[in-house]
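Since the structure comes first, as structure tokens, the remarks are kept for the end.
Of the protein chains in this complex, one is absent; all others appear in place.
Each chain gets a letter, A, B and C, in the order it is written, and its residues are counted from 1.
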Amino acid sequence: MPTMMKALRKMSSGPGLQLESVAVPEAGPTDALIRVRAASICGTDLHIYGWDRWSQSRIKPPLTLGHEFCGYVERVGEEVRGIAPGDFVSAEMHVNCGYCHQCRIGQPHICQNLEIIGIDRDGAFAEFVRIPARNVWKIDPGIPEHYAAILDPLGNAVHAVLAGEIAGHTVAVTGCGPIGLMAIAVARACGCSTLFATEVNPLRAALAKRMGADEVINPVEADAVARVRAATSGAGVDVLLEMSGNPTAIQQGFKMLRAGGRASLLGIPSQPVNLDLVEDVIFKGATVQGIYGRKMFETWVQMTALLKSGRLDLEPLFRERYILDRFQDAFTLLEGGQASKVLFYPNGGVDMVQK
Amino acid sequence: MPTMMKALRKMSSGPGLQLESVAVPEAGPTDALIRVRAASICGTDLHIYGWDRWSQSRIKPPLTLGHEFCGYVERVGEEVRGIAPGDFVSAEMHVNCGYCHQCRIGQPHICQNLEIIGIDRDGAFAEFVRIPARNVWKIDPGIPEHYAAILDPLGNAVHAVLAGEIAGHTVAVTGCGPIGLMAIAVARACGCSTLFATEVNPLRAALAKRMGADEVINPVEADAVARVRAATSGAGVDVLLEMSGNPTAIQQGFKMLRAGGRASLLGIPSQPVNLDLVEDVIFKGATVQGIYGRKMFETWVQMTALLKSGRLDLEPLFRERYILDRFQDAFTLLEGGQASKVLFYPNGGVDMVQK
Amino acid sequence: MPTMMKALRKMSSGPGLQLESVAVPEAGPTDALIRVRAASICGTDLHIYGWDRWSQSRIKPPLTLGHEFCGYVERVGEEVRGIAPGDFVSAEMHVNCGYCHQCRIGQPHICQNLEIIGIDRDGAFAEFVRIPARNVWKIDPGIPEHYAAILDPLGNAVHAVLAGEIAGHTVAVTGCGPIGLMAIAVARACGCSTLFATEVNPLRAALAKRMGADEVINPVEADAVARVRAATSGAGVDVLLEMSGNPTAIQQGFKMLRAGGRASLLGIPSQPVNLDLVEDVIFKGATVQGIYGRKMFETWVQMTALLKSGRLDLEPLFRERYILDRFQDAFTLLEGGQASKVLFYPNGGVDMVQK
Partner (left out) sequence: MPTMMKALRKMSSGPGLQLESVAVPEAGPTDALIRVRAASICGTDLHIYGWDRWSQSRIKPPLTLGHEFCGYVERVGEEVRGIAPGDFVSAEMHVNCGYCHQCRIGQPHICQNLEIIGIDRDGAFAEFVRIPARNVWKIDPGIPEHYAAILDPLGNAVHAVLAGEIAGHTVAVTGCGPIGLMAIAVARACGCSTLFATEVNPLRAALAKRMGADEVINPVEADAVARVRAATSGAGVDVLLEMSGNPTAIQQGFKMLRAGGRASLLGIPSQPVNLDLVEDVIFKGATVQGIYGRKMFETWVQMTALLKSGRLDLEPLFRERYILDRFQDAFTLLEGGQASKVLFYPNGGVDMVQK
């Protein structure tokens, strides 16, 4: 067992990251120490890398990034039950307090004192990561290793899709980034009816088709609202899954929604959004849901079941695999606007070739 | 049975109303003709009276106003079952088509082809009104006559309060017009926890207290958001009942809502509202509901039960009673901004004195 | 348009049926007359054919049987909107009153005064059948003709499966008659997790596998409860779909259910069942649902969407096709205990060969 390890870190306020050598974390009595097998880059990591306004207010350097990963349990604290060294695991990176009102009434995913590993504490872009044992999730043997590295965003998608009825329901997905694309596959696997997607990026639009969208509309080139309404006898869709965070897309999404429909909002707009509450929510009797994180741990159970069933083909999402040393190439690749998951293998041991 | 009757009508595009003599309506085979006992003036009637922008786009004169009322069945069409002449009734004034998607799946209150009696067809500010028989609701004998005249707005309040869990939940009611005030009484009767109300008008604020609010805050004089959060250990309320339609109140209401809470929106803002979707909906995992009309007819069943139980004291809401001839006085009284229900008795027969 | 037609009828109290020539029904102002294309034999028809105790108490001869069918609209009454001659349709054969408590609160499928076409009124084993127009359901062009003939039992299965959460949930289906088999396919199409089925008949067991069961257990040969619990880490399944009506299977099904699970009961036991309420319901915090008919018309919408998506392969269920004259062969075939759908084509026009 080494005492020092490589970690990809934000060392000071400002753009960029640095590969550092740091001490391997100590695991407390209720913690697990995980040897990272694979970790995936999230859009949030790109924001921190670029040091946008949100990052400036939230991130306190120095910090090791990384909150999507899988690995092997290396060591557990003395009070830990249910997991043991050698287990192949991922983890819920939202750490709840256990004491606030929401924690007490069964809504820990919206805990008032939530901390996120890789955002507020050192994360998984490193050879080892420390995780509270109750946040560790054992991976079913039927799930491929690289899928296990992206359960965090897949959980976002599953939480959004299953936040209401989906079987036999028409769906619009606005925005086909990685989570939007996963949501398409999940909705399809759960028996949704006709699924429309909107996306301006041609690469993402093509992926949306491969993930199972019946129709992908470029909202710059076509009137997406008119198209969806025409295809639903004027009624609109039963379910809106808003995955873009783009104010115009949000507004269009609401216009696509039928009266009595459900809008699940996951995409993060960078500013307040002007909503026509009367026509789009009140007169429609619509239900609007904020989707944050994943339910702990219902979503993990559902996600495991969907993956085991073999109905979720996520292969189209994967691109390059890198060792941490080549992080610059990885971030540059993603800054091009791809809806792809790029994986780090901090401990090496795979062919770092393109998937 | 007379052939002509008095009716209070909008005769042309522009402000004001006129008392006219018109033919008593014919009842078709599936209709009921009702002799109006009492009818109540809604805020919508004030808008039509004043001829605001919404009225200009929606109302097609000539039209008899009035959609809150009670009366006695005078005659029923040959295919009508379940009601008979002499029955004391009110009616659901939202007439659904029965054929659209929402009607077919049990959501007739948000029918795609909804018509409202008193808005799109001749209403109840008249001696008689024609109603499709399936929209007629027989009044339980335990319900006072003047209460029976305001079941329409009471139904709005009941629908909003019972659109989610309420027993043991903390509540904020933003806006204490008649429906807001009724919502306070309904939430209280259904076992809510601490109930906060916001209102600028001192008369309405005083009524809010009488209806059962634990604390009424004037948001111009105090920081309502800070006050509600402080009183809920920083968490915010479980349930927001938005009854004002005021953009600032809506924004404040969302800031009062706890993570995981429910916001039921009923007040009608006259323009789009700028919402901080990230902080107020998405990160909160909040549920936002548009509340329109009343559920047909679950809400009517619930409302009847609450009234029969004697737990809803609506007396503070009632003001003057008028014959139709004095409509000018009635509208002038209400334009003063009172949260009060003023009743017409088109067929006379009561002391037209102040309650 | 003929005035007389062939109809397969129960003419008197006792076993058997007769092929009769009767008058084509008159369609009233709110009715549709349908020219039957294909009709399917239900287990209930077998009971009436054999004249069991239930039939003796419910059926009033003379009566034309048949409540699973599709056909073409021949004629509509003057008050009918939304359907027209030539439309390809099926129908909800449960006719609700529209006036009772359940009808008023959006639960018409459990109307207090329900009548069933083919049980209480003349049904679809005839060249023509009369249906109240609001019960008629237009068939989406993407749905195969023979599937359209079995929407009634498919709707039972869809109603049972979607009466609670199913995606990502483990399932046990006890009893693999036609509706049980359909439920397997529906649960699979809606993203269920591991699905166990129990069945003693080897033919049905084989079909269960083809419909998508992960494991089919013969409860006579193996300890089905022990097997399901072992395969679910001792917890039991999330969802029980009881399709057998067999008291022992019902008891076993409850023992397979995990604490907090859902049991949806559709199979009809012929006598009261002894239930261990303490261990199987109360201490488990289980939810038990009675499943009757189909939701009008949410289930029809969901069913249409699932069929259009192409995810439901029902072909294994179909067997012979007959003209009405050969009804004796059809009933004899089914009395052998097959989980198959046998179709009548009262107006001929297909090859009456084995599928």
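Note that a contact is a pair of C-beta atoms (placed from the backbone, for glycine too) under 8 Å apart; a residue touches a chain by one contact, two chains touch by 3 or more.
The model shown is predicted, which means the values in this text are computed figures rather than measured ones.
Across C:Met11, C:Ala84, C:Ala226 or C:Ile268, the single residue that touches the chain missing here is C:Ile268.
Of the listed residues C:Asp52, C:Glu79 or C:Asp276, the one in contact with the hidden chain in the full complex is C:Asp276.
Within the full complex, the residue among A:Asp87, A:Glu115, A:Glu165 or A:Glu298 touching the omitted chain is A:Glu298. Of the candidate positions C:Ser13, C:Gln56 or C:Gln112, contact with the unshown chain belongs to C:Gln112.
Chain C residues in contact with the hidden partner, per the touch definition given at the top, are 100-102, 105, 107, 109-110, 112, 233-235, 250, 258-260, 265-266, 268-269, 272-278, 281-293.
Take chain A: the residues that touch the chain left off the picture are 81-82, 98-99, 101, 104-106, 134, 295-298, 300-301. Within chain B, the residues in touch with the undisplayed chain are 158, 162, 165-170, 189-194, 301-306, 308-309, 311.
One rule holds in what follows: only the chains that are shown with their structure count from here on.
Rounded to whole angstrom units, the spacing between the C-alpha centres of chain B and chain C is 43.
Counting partner chains per residue, chain C has residues 301 touching two or more of them.
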